[in-house]
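Okay, handing you the structure first.
Note that one protein chain is taken out, while the other chains of the complex remain in position.
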Amino acid sequence: MKVEMNIDDVAKLARLKLSAEEREKFSSQMSDILSYVQKLNAVDTTHVQAADHVEAVQNVTRPDEVKPSLDPDSFLKHAPLGRDQFFIVPQVIE
Amino acid sequence: MDYEPVIGLEVHVQLKTASKLFCGCSTKFGALPNAQVCPVCLGYPGVLPVLNEKALTLAVMAGLAMGSTVALYSKFDRKNYFYPDLPKAYQVSQYDEPICLGGKIDIEVEGTRKEIRLTRIHLEEDAGKSMHFKGDTGVDYNRTGIPLIEIVSEPDLRSPQEAYQYLKELKTILEYLDVSDCNMEEGSLRCDANVSLRPVGEKKMGTRAEIKNLNSFHNVEKAITYEIERQKELLSRGERIVQETRLWNADESFTRSMRSKEAAHDYRYFPEPDLVPIVFSAKEIESVRVSLPELAQRRKERFMKDFALTAYDAEVLTAQKDLADFFERCLKYSKNAKAISNWMMGDLMRELKLKDLGIAQSPMSPEHIAGLIELMDQGKISGKMAKDVFLEMFGTGKSAQEIVSAKGLSQLSDSSQIEGVVKKVIQENPPSVQDYRNGKKNALSYLVGQVMKATQGRANPKMVNELLVKELEK
Partner (left out) sequence: MSESLMDLTLHELSELMRARKISSLEVMQAKLARLKEREPQIHAYIRWDEKAAIEEARQRDNVQDHQGSLWGLPIANKDIICVEGVETSCASKILSGYIPPYNATVVERLRGEGAILFGNTNMDEFAMGSSTETSHFGVTRNPWDLTRTPGGSSGGSAAAVAGGLAIAALGTDTGGSIRQPAALCGCVGLKPTYGRVSRYGLIAFASSLDQIGPITQDVEDAALLLEILAGHDSKDSTSLKVEVPRYREHLKKGIRDMKLGLPKEYFISGLDPQVKVAIDEAIKVYTNLGVEVVECQLPYTEYAVATYYVLATAQASSNLARYDGVQYGYRAPNFSNLVDMYFETRSLGFGPEVKRRIILGTYALSSGYYDAYYLKAQKMRTLIRQDFEEAFKKCDAILTPTSPSCAFKIGERMNDPLTMYLSDIFTISANLAGIPGISIPCGFSKEGLPVGLQILGKHFDEATLLRTAYAFEQATDHHKRKPVVR
């Protein structure tokens, strides 16, 4: 079964801009891959538990203790743009 | 056509922990931008979250206190979306298996009790804060990763007043549990409202608008009122309601559409692979339940039973946990519960309100209030004097005894001293004495007044009366 993906919508959701060339190439490759993935439908998994985790670990917690934070500058010095202890981005419009 | 409002609230409550939900950064309010961050809450490449056990316990406590079912199995999920204040581009939250399901909150509006059902309570991390500058935006991640519970109500509320009462009850419960500070100014309690209208009698829900940025209980009430009117007007003009997110403008009292949130979100929830499930046994949940502190309703009943307070007084005193705590601390120093209740609900509340203070900031301690009542009960000061002493106590923070001693205000109860004044007054007022002896009993009050005048009002009026009569009848 041939499966097509609406690649423009998905790319937008993922915040990716595709060139015309990429778009065309990816579309056909995605179609191949998704068609291949359809083979999973051959298996009836109605009564199979989904494996969120492969090991049976539960209830991992830490005590509510404060650890000293690092100096803001140790992060801000690597930021593409920082000012007055803020990370700076283009204007956010609400 | 008559419309009925249908309202549901989503309340985000900051849990009272010292450290964040998944890292050791402090949750203290008011730090400089990005001073309470680490690689984990900044979502740096390679970091992993580890759950704060206290946050988990507080969420369970909140759920139990609100009658929710604590899930024996719950898990965390990632909610994916891009926003500068969300450093990992996903929020760790709980999607289809939250920590608490169901529950209810009882409210009372205009004397009618009503049960508001809860859909769920789930744990999640907070996002950061954007500061809008001229030309660009600064992001502060101090709030990022702060533990929250989101309490989602069913659309059971029918008026802005009910919404207001619901929030008040919710806050009372959370404060009683000491689960949150519930401070709206500091953002530790935030509320979004889903508002829709439907024709009266209609069962189906109308299209709803989600209102954000409701920064006080009164604003919740006002914004919902506004939104109901806005929707009514649209419907009356035959227009359709658009499902959207609207922002409340508190300064100008209106809601407006949030353009940035218009695009329908696809959050692509999936189980958070970096965190493991939370599994409780019924026994563990029970042990939290039995350790829950006494809540408002139970405390009110106890106050009525143990201290013979009226339902009204008990209600007012227990509406806020710190008020009820103050009352009980007063009782350590005085057994006169009725007087404590009267002073607190009368003079103390009035003065606090004038100064815009909460009970926590009261300049008078429970010991001081009780001390004042004790002086009255021992007859050392009169009720009228007590009112003045109270004001001075409130202003200076001194104890009643200190003020009374310093001003020589204490009531004259020494019978030999009063006797001297009484004799002197009798000597100086022969006509009144004569009148009294001739049966004009009201002459007595004149003589009492004279004694009081001579003692600058300090003499114990009851003793003056008795001594005068005794002297006159001789």
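Odds and ends about this structure:
First chain written, first letter: the chains are A and B, and each begins at residue 1.
Note that a contact is a pair of C-beta atoms (placed from the backbone, for glycine too) under 8 Å apart; a residue touches a chain by one contact, two chains touch by 3 or more.
Not measured: the values here are computed from a predicted model.
For the chain missing from the display, the contacting residue among B:A71, B:L275 or B:I403 is B:L275, taking the whole complex into account. One chain is missing from the display, and on chain A it is touched by residues 5, 7, 10-11, 13-18, 22, 26, 29-30, 32-34, 36-37, 39-41, 43, 45, 48-55, 57, 60, 62, 70, 74-75, 78-81, 87, 89-93.
Annotation for chain B: contacts to the undisplayed chain at residues 39, 42-51, 78, 80, 82, 84, 87-90, 137, 139, 266, 268-271, 273-276.
The criterion applied here is as follows: only the chains that are shown with their structure count from here on.
Rounded to a whole number, the gap between the C-alpha centres of chain A and chain B is 41 angstrom. Contact residues of chain A toward chain B in the complex are 13, 15, 52-53, 57-67, 69-70, 72, 75-76, 83-94. Within the complex formed with chain A, the residues of chain B that make contact are 17-19, 23-26, 32-39, 42, 50-56, 75, 82, 84, 130-132, 135-141, 247, 258-261, 266, 268, 271, 273, 275-279.
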